[in-house]
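Excerpt of the complex: some chains, original placement.
The chains carry the letters A and B, assigned in the order they are written, with residues numbered from 1 in each.
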Amino acid sequence: MSVVAPIEKLQPKHYASDQEIRWCPGCGDYAILKAVERTLADVGARPENTVFVSGIGCAARFPYYLSTYGFHSIHGRAPAIATGIKLANPDLDVWIVSGDGDALSIGGNHLLHILRRNVDVQLLLFNNEIYGLTKGQYSPTSRAGTRTPSTPEGSIEAPVSAAVFALGTGARFVARAVDTQQKHLPGVLARAHAHKGASLVEILQNCVVYNDGVFASFTDREVAADRQIHVEHGKPLRFGADGEKGLRLRPGTLELEVVHPGDGGVAETDVLVHDETNRTLAGLLARMTPPAMPVALGVLYCDPTPSYERQVAALVDAATAGHKAPDLNALLRRGHTWTVGAPRRELDTPAKG
Amino acid sequence: MEGSAALRRASPQRKQLESAVVRFAGDSGDGMQLTGGRFTLATALAGNDLATFPDFPAEIRAPAGSTYGVSAFQINFGGREIKTSGDTVDVLIAMNPAALKVNLADVHAGGLLLVDIGAFGEKNLRKAGYDHDPLEDDGLKGFRVIKIDMSQLTLDALKDTGLSKKEAQRCKNMWALGLVYWIFDRDRQTTVDWLTGKFKSQPEIAAGMVAALNAGHAFGETAEISADIGAFTVPAAAIGAGVYHNVTGTEAMAWGLVAGATLAELKMVFCSYPITPASGILHGLARLKEYGIVTFQAEDEIAAVCAAIGASYAGAIGVTSSSGPGIALKAEGIGLAAATELPLVVINSQRAGPSTGMPTKTEQSDLYQAVFGRNADCPLVVLAARSPADCFDTAIEAVRLATKYMTPVMLLSDGYIANASEPWALPDANGFARFPVSHHHETNGFQPFLRDPETLARPWAIPGTPGLEHRIGGLERDYDTGNVSYDPDNHQRMTDARVAKIAGVAREFPPQPVELGNDHGPIAVVGWGSTYGPINRAVGNLREEGLDVAHIHLRHIWPLPTDLGDLLRRYEKILVPEMNTGQLITLLRSEYLVPAEGLNKVTGKPFAIAEVEAAVRARLEA
């Protein structure tokens, strides 16, 4: 079923499709869906111009639940499909929805390259640190020790961090958010949408069935203030219930530490100010893990450069500029040709090499 | 046999030949491809029909003098229609011992060897793996060997040009070309012009090249040796009037894709990952941006096919191209295109396998992969190009069928036709049938999988169109609404519809032509793809002998033409030559229960005409 966009501003609910939602009751995906509908309304997205592309997984069912265009493709390949869409029509507003397995296990290569090329898409990586759809095997983001059907003794692999990985690929926009933070998530999504180029948003998403509470140690209400830091460009890196804590560089090192400014000789000005254009700072923030350090949320890095598909289009535009309709006869008669049946055989085109 | 018997009949003074096969062979650095290209153009201008085949080394730049660094260029030209680049070689120009060693086996008994003895020093002999000089013993007894110190003669000719010895040496291919021009009475002027143009910024080099060309030619005119060589004319062929271009399959394929997209009035997004021998299509299209072509070098083959699918989804015609191993990687993606019923063109420039195999050698062994190589019941259209120029037509056909039926189309080419060339009478593009595609716009009653009752194609509704927002994907979908469906009967119905849609494509095929011979009889030779030339000439030769042989050549591998079964059943025997261990034959036998027999060759080389002739004879006598 399709929604013909009315003239007046669309409400979040207008972005919902008529399909029954088939996630487990309580799944974090519901909250993300809500935040996305909200964001689409906030940014005034035109449904006919908006495309959601996904791979395979619970997360990847996302496009079915929106009234926009949607393509539920194959496992891991959504970034490649999205790249093709943008090459065909750079004006489309393309979102990718992927899971931690989809994006970082089978799809790691395409993630690398879409970020490196800087194709203008929003890439939402629903990280539940597990394979939901295939019933609970560990994923590349699962923490060491995770017991699953394929790791009955607990996983022995070091997990990859989506944000750290993205920074390593040269991504120009990297953010992190939590599924249920409806105050925060739409804002981050809107920033991603505003960014021209590939924007990666890692969304920590609770899988109630196979990995319930895996983020509870820093998302639970009681600990949230102390175990999360919401970063904002140009603002000091403060957190805690009353903002009483801050992050500074441990003097003489390249490491972050938590300080209580005002306390024990730590000056307010020692606290680092978030600079989202600083890749090194972004890396330090992205690598923080609880309980020793708070989890960094918000836009960790944003430093735009021209997007890939616009540059491709510019090359084609430059080449076609001034041409009228493509002339096939001219194409075929490039290079050396000769004529038979004329008074004598002769070379038609001058030598070109 | 084409060309092969030619020179044996030659007498000293400009003997007229029906056709001749010449091969230039030398080190990778000797410029043999360029030399061959010049000879080809001069020959075309002389009015011959011709076919060429380059044989590059697998290595980028193998050590000088090594056997695996030998680069060769073969041309078959004649006063009659030429169908292959020639079974055996009449004249071999061997610029060093390795070139002689590698190429000798293809020269027929009595053939002419023009050897640059200046390059037959001990070091080069050793590098070629000779423990003694082959020119000094009986090994070449059956051939007419002309030893010339081309290296020295070139240096001598250029001694006043001011070129360094190294620079002068690089002109020796032109010396050789000059001599061959003399032998075959070719005009040098276009080559002189071309050299002057090419080395505009280095006029001394240009002058040296021209001087070497002229010196080689003069050597033929004056040297006492010329009597041994013989001098020939090959009369102009009866070629239809028109503008001609000598086209490789790679070039024709790229142009055909541009033409297809233009005729469909669609943007083309060509997505590929480099691989031998397919990369040339990417390179060619990357230079055609003025036709609005977008090329995308993807990170791998999977990304390439998926980007092409994305492009088609967004309303362009997505094309992807690779060779065997890369096509294998695309299988899952192609299945997605088939399931979502999006147009997609997949070009496979086949090469010898399995696995990496012999990347620079040709084979036709991906027919199975094309027809069957995906999970589940996943039919699609498979076409095959038969010659370099035919790549143009089949590429247009691929775009047309893909968009008309909303289906992936696999287009099979191979390493041979990718690199081989033939003169092509350039068609007038204004006469091409256009098939403009209009994306779906009607919102009333729109359902993404509502099929056209005739073609069974679903509507091509693309993002950006208000009111047609919908979702597609690889999960089975409802026949009516397109929504995800696990309904058992629906799956049956959709599977049947997918099969029927592809089968239905055959309804629009013209009746299967018989290329040569009668539509019934004792034997038909049935081929597909690049075996066209040798089969056609072999059957032609046999028919000239009075044998009742027919040649049938398939462009449509899947679905097969509807009348093919009846046609085949009218022959007593069916012979299927393939450069594989027997793949098309599996289709013919299982579809029509005809007792077709295979003639199979997997050496990385095309069939010789003689091989096909012999096999047909054997069947007729059996």
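Assume contacts are C-beta pairs under 8 Å (C-beta built on N, C-alpha and C of every residue); 3 or more make two chains touch, one makes a residue touch a chain.
The shown structure was predicted, so the numbers you read here are calculated from the model rather than taken from an experiment.
> Report, per chain label, the number of copies making up the whole complex in this file.
So the complete complex, counted chain by chain, is A x2, B x2.
Keep this in mind: only the chains that are shown with their structure count from here on.
> If you average the CA atoms of subunit A and of subunit B, how far apart do the two points sit, in angstrom?
43
> If we count contacts the way the header does, which residues on subunit B are in touch with subunit A in the complex?
So the residues of subunit B touching subunit A come out as 41, 44-47, 190, 193-194, 197-198, 236, 239-246, 255, 258-259, 262, 267, 269, 271, 288-294, 296, 298-300, 302-304, 306-316, 318, 332-333, 336, 340, 425-430, 432, 443, 446, 462-475, 483-484.
> Subunit B touches which residues of subunit A in the complex?
So the residues of subunit A touching subunit B come out as 2-5, 17, 19, 46-51, 53, 56, 63-64, 67-74, 77, 79-89, 91-92, 109-110, 112-113, 312-313, 315-316, 318-320, 323, 326-329, 331-333, 335-342, 345-348, 350-353.
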